[in-house]
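What you see is the complex with one protein chain gone and the rest in place.
Coming up: chain A.
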Amino acid sequence: MRQEDISEIWFEYEGTPLKWHYPIGLLFDLLASSSALPWNITVHFKSFPEKDLLHCPSKDAIEAHFMSCVKEADALKHKSQVINEMQKKDHKQLWMGLQNDRFDQFWAINRKLMEYPAEENGFRYIPFRIYQTTTERPFIQKLFRPVAADGQLHTLGDLLKDVCPSAVAPEDGEKKNQVMIHGIEPMLETPLQWLSEHLSYPDNFLHISIIPQPTD
């Protein structure tokens, strides 16, 4: 290609422009979970789809978006107390650990975001987003507590029944959808608090994909 023909890079899979600000695992679960790895996507250098994608001018934009997700997650989990008590250098360490694939560097800070007061049974609210390609809405995000009034731990199934009932099949009905996080289908009986602590993405959100059950 000639240099003058090249403009901003963007990625696409089977006609769908890929949002850079979504975690790649989420994109794969949502769009291509049944396809074999490595995931083949198309790289474009022309005709940036202005209506579908945000521009990504620099790495700083990615850092800013990542940190804003982490902060929002902590607003839900701890009323922002934990993230606000951290120093700027701790925030930087979180980002650098992620950027440079340094697990220990990342978790030295992130583990603080996964703690909760001894007198509580979990976070204040669970940071989650539920994605479906079949709806117009980008995602579902609502306030949801990990513990019920009677002290019982809410499960993944409880969450879905409350915020996305169409995703869950009726008890004796046929299973129409897969509920996927990080490429696996956790049991619906799994406590949401546990999922939040152990299966969140680096931005501290549970990104849950509802995809049609594959027919094979």
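Everything below uses one rule, namely that contacts are C-beta pairs under 8 Å (C-beta built on N, C-alpha and C of every residue); 3 or more make two chains touch, one makes a residue touch a chain; residues count from 1.
Everything below uses one rule, namely that contacts and distances are computed from a predicted model.
Q: According to its UniProt record, what is the protein name of the omitted chain, chosen from "DNA-directed RNA polymerases I and III subunit RPAC1", "TBC1 domain family member 19", "Vacuolar protein sorting-associated protein 35" or "Ubiquitin-like-conjugating enzyme ATG10"?
A: "Ubiquitin-like-conjugating enzyme ATG10"
Q: With respect to the chain omitted from the figure, which of A:18, A:61 or A:114 is a touching residue?
A: A:61
Q: Touching the hidden chain in the complete assembly: which of A:119, A:136 or A:150 does that?
A: Reading the full complex, the residue touching the unseen chain is A:136.
Q: Mind listing the chain A residues that contact the chain we can't see here?
A: 50-51, 54-58, 60-61, 63-65, 67-68, 71-72, 75-76, 79-80, 127, 136-143
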